[in-house]
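Shown here: the complex without one of its protein chains, the others still in place.
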Amino acid sequence: MEQIQDQTMYRVHLGDVFDGPMDLLVHLVKKSEVDIYDIPIAVITEQYLEYLRLMTALNIDVAGEFLVMAATLAHIKSRMLLPTDLEQEEEAEDPRLEIVRPLEEYLQLKYAAEDLTTRDRLDWDVFVRSASNGSPESADEKPDDLIQVSLFELIDAFEKIVKRVSPEHFLNITVDTISVKGRISEIADLLESRGSVTFEEIFEEQATKGQIIVTFLAILEMAKAQIIRIMQHVSSGIIRIFNG
Amino acid sequence: MDNLKAIVESLLFASDIPLTIDKIKSILDIQDRQAALNALTSLAQEYESQKRGFFLSEVAGGYQLRTRPEYRQWVRRMKQTRPARLSRAAMETLAIVAYKQPVLRSDVEHLRGVDSGGTLRTLLERGLIRVLGRKRLPGRPMVYGTSKRFLEIFDLKELSELPTLKDLQELGEAWPNDST
Partner (left out) sequence: MDNLKAIVESLLFASDIPLTIDKIKSILDIQDRQAALNALTSLAQEYESQKRGFFLSEVAGGYQLRTRPEYRQWVRRMKQTRPARLSRAAMETLAIVAYKQPVLRSDVEHLRGVDSGGTLRTLLERGLIRVLGRKRLPGRPMVYGTSKRFLEIFDLKELSELPTLKDLQELGEAWPNDST
């Protein structure tokens, strides 16, 4: 922890001062005490660019997002300067809306974040009795007990294993292999309840080409793992899959 | 069970998670929901009127005894807790997930205007948000929502207890001072 702090102390990002370009913009709008629905865009743009220049002068990294916002502001400013055709004026949208809408939404969420921080936080403002008193984890857990584990803990546990074992065991699990696993599970269900099933039946409900491929890969995988046996009837030619 | 109130209190006292009424009913093997509710209400009133060191908090769909926030400094001192701090960025991200769930990483980043992978990961690790599943979009992106732990930590009965964004904005406009 201390090590991290030491590193960051010398590597200041603009992001450490402001959470992002929206945050900086909010700061400027508030500082100028202007209405967000009527932002003096030229003034705010100038202040925004001034900030970026200051940051650069102080050797602070200015992330790309800040530059994108600078470009957006400059663009709005230039559109404001264009003479509006009187006839089109009614339909013409205020160019500032491009920035006002996200700004409004961002402000709301900032207030929401502030509101959350004012609540009585557990383990900071209020405390509960700790779990450690009384008996340790009861041994007689019933199988229908709820289990208090989140999906993140599961993947986190797996990540730790992958980090621990040598790279050749590393299996990069992609979405595709996961859906094949899902299909394997379904076919295993089917075989469990029916003992055997024909090839056609398995493919019957597969609507898309992708699904057919996934099912096919699942069958291959199961055959390779020798969970199933694939047999063809000599006379009828019907292919059946059996529990291995 | 004439001492129902005392028994309920002992359960609340010994539990490390919020207890739901259903759970209390099933432990005590009673059918009468109202009786359980009465016991809880009456306990809550006693803690208030007697100015006890703890109170009954209605949180995450259940009930839990918690120390009174007024005494935070003393309890903190005893526990020697260092604040498990969440940065402003993490709080913002958390607020977005709380209000906009189910939400994608790209939604969060669109709103905040900055990369939010790291803060999402922090929140996942702290158990404040969870993966709800995946969206049927190219790349099958993960969908996030807040967890039960979020309710427990932020002292919320349920998500709907959060003030609406509109209310917050109206309040917010009353404070001209910068939040930083």
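Order of writing sets the chain letters: A and B. Residues in each chain are counted from 1.
One rule holds for everything that comes next: contacts are C-beta pairs under 8 Å (C-beta built on N, C-alpha and C of every residue); 3 or more make two chains touch, one makes a residue touch a chain.
Everything quoted here is computed from the prediction, not taken from an experiment.
Of the candidate positions B:36, B:56, B:89 or B:151, contact with the hidden chain is made by B:89. For chain B, the residues touching the absent chain in the complete assembly are 3, 5-17, 19, 23, 26-28, 50-54, 65, 67-68, 71, 74-75, 77-79, 82-87, 89-90, 105, 115, 117-122, 124-126, 131-134, 140, 142. Mapped onto chain A, the interface with the missing chain covers residues 1, 4, 8, 16, 127-130, 132-135, 137-138, 140-141, 143-162, 164-165, 169, 171-175, 178-179, 181-182, 184-185, 188-189, 191, 221-222, 225-228, 243-244.
The definition used in the following text is that only the chains that are shown with their structure count from here on.
Our note on geometry: chain A versus chain B, Cα centroid distance of 22 Å, whole angstroms.
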